[in-house]
Every structure is written in structure tokens, then in C-alpha cells.
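As you look at this complex, bear in mind that one protein chain is not there, while each of the others sits in place.
Chain IDs A, B and C follow the sequence of writing; residue 1 opens each chain.
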Amino acid sequence: MPAMNLLNVAIAGATGYSGEELIRLLIRHPGIDLACVTSRGNAGQRLEEVFPKFQGHKYSELKFSPSDPGQIIASGAQIAFLALPHGAAAPFAQALIEAGVRVIDLSADFRIKDPVVYREFYGQDHPAPALLRESVYGIPELYRAQLRTAHLVASAGCYPTSVILPLHPLLKAGLIDPASIVVTSLSGVSGAGRSVSAEFLYVECNENARPYGVPKHRHLAEIEQELSVAAGSPVVINFTPHLIPVTRGILTTIYAMPRPGVMPAALTEAMEAAYAEEIFIRLRGEKGTVELKNVTHSNFLDIAWRHDPRTGRVILMSAEDNLVKGAAGQAVQNMNVMCAWAESTAL
Amino acid sequence: MPAMNLLNVAIAGATGYSGEELIRLLIRHPGIDLACVTSRGNAGQRLEEVFPKFQGHKYSELKFSPSDPGQIIASGAQIAFLALPHGAAAPFAQALIEAGVRVIDLSADFRIKDPVVYREFYGQDHPAPALLRESVYGIPELYRAQLRTAHLVASAGCYPTSVILPLHPLLKAGLIDPASIVVTSLSGVSGAGRSVSAEFLYVECNENARPYGVPKHRHLAEIEQELSVAAGSPVVINFTPHLIPVTRGILTTIYAMPRPGVMPAALTEAMEAAYAEEIFIRLRGEKGTVELKNVTHSNFLDIAWRHDPRTGRVILMSAEDNLVKGAAGQAVQNMNVMCAWAESTAL
Amino acid sequence: MPAMNLLNVAIAGATGYSGEELIRLLIRHPGIDLACVTSRGNAGQRLEEVFPKFQGHKYSELKFSPSDPGQIIASGAQIAFLALPHGAAAPFAQALIEAGVRVIDLSADFRIKDPVVYREFYGQDHPAPALLRESVYGIPELYRAQLRTAHLVASAGCYPTSVILPLHPLLKAGLIDPASIVVTSLSGVSGAGRSVSAEFLYVECNENARPYGVPKHRHLAEIEQELSVAAGSPVVINFTPHLIPVTRGILTTIYAMPRPGVMPAALTEAMEAAYAEEIFIRLRGEKGTVELKNVTHSNFLDIAWRHDPRTGRVILMSAEDNLVKGAAGQAVQNMNVMCAWAESTAL
Partner (left out) sequence: MPAMNLLNVAIAGATGYSGEELIRLLIRHPGIDLACVTSRGNAGQRLEEVFPKFQGHKYSELKFSPSDPGQIIASGAQIAFLALPHGAAAPFAQALIEAGVRVIDLSADFRIKDPVVYREFYGQDHPAPALLRESVYGIPELYRAQLRTAHLVASAGCYPTSVILPLHPLLKAGLIDPASIVVTSLSGVSGAGRSVSAEFLYVECNENARPYGVPKHRHLAEIEQELSVAAGSPVVINFTPHLIPVTRGILTTIYAMPRPGVMPAALTEAMEAAYAEEIFIRLRGEKGTVELKNVTHSNFLDIAWRHDPRTGRVILMSAEDNLVKGAAGQAVQNMNVMCAWAESTAL
């Protein structure tokens, strides 16, 4: 039974890496009571049994419920985080929203506004196209106003967050040529989730690195959607993700050509105008650096940039923790906006 | 005293990572006798004292000589590998060549043909401009004929090898627009050499990744020089190196726009025409993958590519071991060509 | 200028790994104001310049002062943490205590009560033997009462904490033979501090592991001192530290022979009697496990144990984060006890 005034919160799929990170963050959130955590494989077990690291923490005795929206509704949850595999979240969201539960979905199920694009990238029709229209894309720095009243938030993906935020101000101000954008990202292995697949074994990932999903990774759909919104016209880019041997972190390097006549100073001005007041975006400037160690275990996204006078291109570099700003942290930040709490609460 | 018919070989700077790797390879080379290894810090010590891993191997009792060209000449060396810091190799090379020793230099000292470009990237006048003209750039796949009689070989750098070889056939055949080239590379930490600097401590590199040298890394000088030779006109590119937490390996991802009218099949044909017969270049094709674990501890460079119909760009991906094909292995391959031995000897 | 009622706190040597971790913890401590951080190499620089990860945090604009006790006194600090190299802390402590500043020393300078033992293990006379007597050994679980009024706390070492806490209840209850104790510990590389030494380079530590300091590591002095206090008679043990390729964490495995007639259940009872109420010691029991990932970035020490009926020995296993419970976290826990704050504040 939660204390008065605390918001009841549930996590569906709480044993994946994003779910585990949500628990870690919500333990220290003063505004909520964790009322329900669900799991397909660990229903009936206590949190500390599944995650010994949570022994001695608040909620350590909480038992996992079966993975079912009814369990979440019965728990009295007012907000539910869905940390489910892509495709599994949509039916949960439908049932929960019908029951009046606000939903923050960490999967890709509600990020693509256009059902045709969804079909192109995911190979099937969208299971709940009516909900697509009302979902809000969950990057607070871009959709803060809409998030305040949202019932369904499609919390942004890890790669997309690291790509969209650096490019958004430059596209919106018309400073760069959308056709010139090329993106390389490096991701830690936790980005693959806790899927038990040979390619993510320690021995296969350690002392290794590789590109994958070339040339058409699924995350392109939401990246290009949001870049197109920023540019006001369709944007198509190259994006190559790479797997590197770290547990956490995404490092993104972006190349783009400024439009004719754009001075380098204009790029810096646009970045500062957009993000100077944002608490979770740290502008490292045209001389600063980004590296994973500065952002892991935090909700920060760091951005640095350079103008290359030799080729004329601008190089944008960003770093974030894929499990925090790229997943659970951003989801909590979204919740804080939805509930009118200080945006940094528990982050 | 070497056995008859064996070539006397020396390594200057044999305690760095490239020097150590040279020793590992030369131990199993049947055509040579390692006559001299030099070291500034470990002169007088036996090989096995400095490198316990070489205990029980041939040459384990060999003592390091002081770092001095005279020591190499006195040892009777007929070929000398210079695994010295950039800037330190030039005076060694001059003295050795005057004494009739053939030199394979692993530093950048003789890679830049144009003294003006050398000055631009290295901030000082070249110490031996006369030697620049006779040096041969040490990538056997490109300069095999010239290497056979070379007296001074500027063995190619680790990043340049991984960038030049994939692009060379496409530029030479005029298939891609030189102005469109963007390169991202990931390198293991051994690429920094055994320099004792805080930024290369375990704790600083582990669970971390970062771009560096943006936008004008020194290796651009030799990359652009060789790409320009291939293209027949000046090529200027973007190149961003990244440090990732592996000991060995370079993974490179390249984006370029085909010239108007070029069909994707032409790219594949050009790659196969150039490299089908090369034993150390493995073409992984337009469906294959590259990853570090397939090339580490070997002299292979793997190349895969994709055409992206959405943007029109071609994406080239390569993988090599920075200490082998990117340094010591390529140097031995160069020696094998210079001596008319089977090119794969000891590799 | 600190807000009213906040305690002024200083950190000497704030750029080492323990100092950096202290900053991370103190940022979220509601009872203190960080008034002064000192550094030999970075005096005059802002915290966020030296540690970009602290950009956007409280104190990010704080400038490092020169490494001098006078700076700390002038800052109005009421408590000072000394995160200085061994040997450098003693003169700081003397000056600060004379000025009325309470000192929590993270070095080994005041841990050894017996100047003769100090000389044996550190090879020189103790610089301030008078202070040795009044220093309190900083493990709250063992010396809580004395810490409350202490002026000088010798915060316990990383290895010693992981060895002393599991053995203390068994020795105190006379359940095990002190002469039978054998200890193996594995430590992450941050335990070596931010010392720029070739042996701690990434390439030297990655894919490597090694024992060191065999058979007489310096930490034996404080381990045996505290085990002797627990046993009520001199205890001499074997202790072998090993370096493993992780950034954080100490894993300790201890073997001991129960005294004749001691039943396995008595071991479990003694552990529970000692630690059941301790918030930072998690007993994982005779079936549970310990692993680094459960304790890193936390102040917990996990302990599990087994009785082996085949040899009769008991095996104790512990895990902690060497930078938290093994250094900065324990130091903050000590401060919380000294100031009568909730012991878990900021931890």
C-alpha cells in the first residue's frame, strides 16, 4: 500500500537491462511507489532473488508478477513503464490506456507515426494504428509541452537520441544540407538487451568490434522521421551502428555539409540557443571533447562539434549512456515532465 | 654469428609494441637471423628479461644494444627495421643507408613525399628531404614492383592501410566522387604505442570510447597523398579516429558517393579485379561482414561493402590488426618482397 | 559561502581516483558544503575542467587549491578527507588537527598502531607517532563508538576491509584456528591509483591477470593488526593480492580451519550475530554467492561462506567496490558516524 500522495508506478518487463535500470532509478524517486514489476520468466520471485544487487534496497522484497496488463491494472498503477521487446508492448499499451493508466513505452512500437514506414522497417502492419496518432515521441528537450498531458509516450531509442539531439537545431535553422548527413555510432553490448544469443557471449564480444545492420538499421525509421520534422522536409541519411566491447554507452559521430554561406559561428549559436538551458544536455563546444566515461551512469548527453575548413564539413560528436539517457533515464525524465515534477528528480 | 645464407636483420626500438610484434614474427622467419635489437631504456638486458613471454624462444638470450645506428652497422645487419618514434627514425635511416643497410621504417618519417605537406602536418621541416624522394611507400599490394629494389621503405601506417586499400581500386577506376569521402576508424589502444601517458591507463580506457584528433589527424597526410595518387587528382577527406577498449585492431567504415551512372556491380568488379589474387586481402563482398576477431594476430585485411539504394552511397568496411597488417606484419611482408621470398613467410 | 548549518568539508588530493569518488559522493550529501579541494597538478583549474563528468553538477565551478594544509584551514573546513599518497598524509593531518579540523585519512599513514610494525612494513620511522595513538581505525562496523568522537580517523584500506570484516566474527568467537588462514584477493586496476606507470597501461592490464606483492604485501600489517585484536592473540596469515582487468572491485576468498569441535552452524550464527543489523554488510549465507557486479558503485560488502566437509575448512568469500566501501564510501560512512548523521547518507 503506497503512502498518501505517492504515484503508483509499474514496470512491465522488469528483468531486461532497461527494466533493471528503471528499478535502480525509481528506488530513489521520492514521488512514486513501485507497485508492480512483471516478468515472464521470474514471476513469483522476489526482486532481490533475481537481482542480488538490490538486496538491502527499498522494494527488495517486491515479487515479480506474471507478464500481463491485468496484473498492472490490479496493482493500482497510475503510470506504467513498458520495457518489453519490440512488438510485445503494443497490446499492453492498449489494455493499460483503456484502463486509464498512462503509459511510457521504451520499445519502438509507438515511435513511428506513419504506418507505412512502420511496415517498411518492421515487416508487418502496426497492431494498433489508432494509438500511433496520440503517442508523443519521448524526448523532453523536443516535446516537453506535449508530454505534460500525454497518455502514451514512445520514449525515444538509444541510437536515435544520440543522433537526433545534435542534428535537430542545425536542421531546424536550415544550416546544413539534409542530403549530406552521414552517421557512425558505437554502442555498448547492453544495447542488445539480455537476449541469450551466441553473438553476445563474452568471448565473442571481448577484443572485438564490428559494424552491423548496414545499410538499413531499423532505428533509421525514427531518426529520419524526427530529422524530417526538424528540417521541414524529408531527410534520408546513412547510419552505421557498431558494436564495441563496453557494457554501457553510445558514442555518435556525425558528418554534414553546411549550406552555402553558413558561417561556422552560426552552428555554435544554434546549438547554444537550443540547449543552453537544458540540464541534461551538456554542450562541450567547438573545442571540447566527448567520451563515454563522462556520461555513463548519468542522464547526460554530451555534444561537441568541429568545423573542418579543409572539407567544409561540420563534425558533431555525442556521448550518452544507452541505458540512461538512451532508455530508462529518459523514460523517468519523461515521467517527471508528465507529472510536473522537477525534471531531474531521481536522475 | 648467423648461419650461412641467412640474412642479418636488426630492429631499432625493439621494446615498443611494434618492435615486440616484429620480434614475435621474426622468431619464426626461416630466412633471417636477428643480429641486433636496440633499446634506449633496456640496453644490456636480455630479450627474455624485458619480455618474459619470449623465454624459451629463439633469441631469448639476445641482449639489447644501445639505441645507436653504429650498433646496428657493427652487428652486420643487412636489413634494419626502425620501430622508433616519429622524428627519431630519420637520422637512423640516413646513417644506415649510407652504410649500405636497407631500411624498413615503421615511423611516419618518410611517408610524406612533399616536404611542404610534411611541414604542414608535422610542424617542422623534414630532416632528410633528399631521402624522401627515394623512399617507397610500404604497402606491397600497391608498390610491389618498387619495393623489390628499394633501399628505404616507409612502411604504411595502421589507419592509412585500413583506409587506402579499400578506396584505392574505386578511386583508380574513377567510380566514386573523391569529394564525398568520409571515414570513421576505431583503433585499439596499442595504436598509441607503449607511451606512459595518463590517458592510456587501464582505468581511463576501459569502459570508455572517444574520438580524437578531430578534424585534422596527422595520418590524413599520407592517406590523402595515396588517395590522390589513385584518383589522379588531389583528394581531401574527412577522417575521424576513435579509441576503443581493445588491445589490437582497427575497424574502418568509409562512406562515398559513386559518380553518376556507376552501377553497384562495378564497385564489386573493381574490388575483385584489384585484390582477388592478393593473399592478405580477403574480400568479404557485398553481403559479408568484417570484425576485429577475424583478423587479430594475423596479417589479413578484410574488406566488405554495401551499396545503399536509399542515399546512393557506398559503404566500405575494413578490419585489420593494427600491430600486424598495420605495422609489424606489413613491415615483414615488405621485407619478403624486398628479398624475393614468398610474401607470406612468417606471416 | 556555505548555507547555515552545513558542515564545511575539504578534500586534499582530490584528483586521484579516491578523491574523484569522494567528490561524486559528497555532491549528493545534504549535510555538507564542499569548501575546498586541493591538487598538486591542477591548482587553479575548475572541477569541471579536470573532470568533465562533473560539468552540470554542484561544485562544478569550484577551483582546485594548491596542495597545502593552510589552504584547507583558510577555507573554514571542519572536516578534511585526505586522499593523498601514503607518506604524504601525515604532515597534513598534523597541521589540520592542530587547527581543530577533524581528519579522515584514506592513506595508510595512521592505520598501524605499532611504530615498530610501521617501520617493518614501510621501511621508515613513522613521521607522527604521537598521533598514532589517538587515531581510530575507520571501519564503522567495528569501531562505531570510538568514531563518534574521533579527531583522526584512519579509514581502512580496500583489501583489509574485504578481509577483516568476514574473519572478525569468527576469530572473536574463537571458532577458527588463526594459524590456518589463507587469503586470495582480486582487485580492479583503480586500486593502484592514478599513478602513471607502464604496468597499469591499458595494453598491459587488459587480457591479463597476475599475483603481486608475494608473500608480504604492505596491507598485511593492518590486516593482521585487526585480526589479532579480534582473536585476542597475534595472528599471522598468507595474503596474495592479484590484479585483474576490471576498473572497480575487490573479490576476496578466504580459507580457514574451524577449531576442533566447531559445528558449521556456529559459523553462520556468528556471522549473523555480528552483521544482521548492519546496513552495508549483506550476508549472502552458506548457499549464496558474491560477485563484483552486485557491489560496484555501492557501499555494500557482500559475504558468503561454505563449509567443506571433505577438508573440514570453511571458505569465506567477500565482494566490495574498492573505491566505495574500500575507500571513499567508507570514508563518508565514517564521517556520517562522526557527525551523528544517518549512516547511509549519500551512500
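Following the convention adopted for this analysis, a residue touches a chain if its C-beta (ideal position, glycine included) is under 8 Å from a C-beta of that chain, and two chains touch if they have at least 3 such contacts.
Please read all numbers here as calculations on a predicted model, not as lab measurements.
**Student:** With touch defined as in the header, list the contact partners of the absent chain among those displayed.
**Tutor:** Result: the unshown chain touches A, B, C.
**Student:** Which candidate, A:V203, A:A276 or A:A340, sits in contact with the chain we can't see?
**Tutor:** The single option touching the absent chain is A:V203.
**Student:** Which listed residue (C:V37, C:L106, C:L152 or C:V290) would be found touching the missing chain in the intact complex?
**Tutor:** Residue touching the chain left out of view: C:V290.
**Student:** For the full complex, which residue in C:I27, C:V182 or C:C339 touches the chain that was left out?
**Tutor:** Going through C:I27, C:V182 or C:C339 one by one, C:V182 is the residue touching the chain not shown.
**Student:** Of the residues in subunit B, which ones touch the absent chain?
**Tutor:** Residues 52-53, 55-56, 207, 279, 282, 284, 288-289, 291, 293-295, 297-298, 300, 302 of subunit B touch the chain that is not shown.
**Student:** To test your reading of the contact rule: which positions on subunit C touch the chain that is missing from view?
**Tutor:** Counting only subunit C, the missing chain is touched by 179, 182, 184, 186, 204, 207-212, 214-216, 236-238, 240, 242, 244-249, 251, 253, 255, 289-293, 296, 306-308, 310-311, 313, 315, 317, 319.
**Student:** Since one chain has been left out of the picture, which residues of subunit A touch it in the full complex?
**Tutor:** 17, 189-190, 194, 196-198, 200-207, 245-247
Convention: only the chains that are shown with their structure count from here on.
**Student:** Roughly how many whole angstrom separate the Cα centroids of subunit A and subunit B?
**Tutor:** 40
**Student:** Using mean C-alpha positions as chain centres, tell me how far subunit B is from subunit C in Å, no decimals.
**Tutor:** Result: the chain centres lie 46 Å from each other.
**Student:** Specify, in ascending order, the residues of subunit C that touch 2 or more different other chains.
**Tutor:** 207
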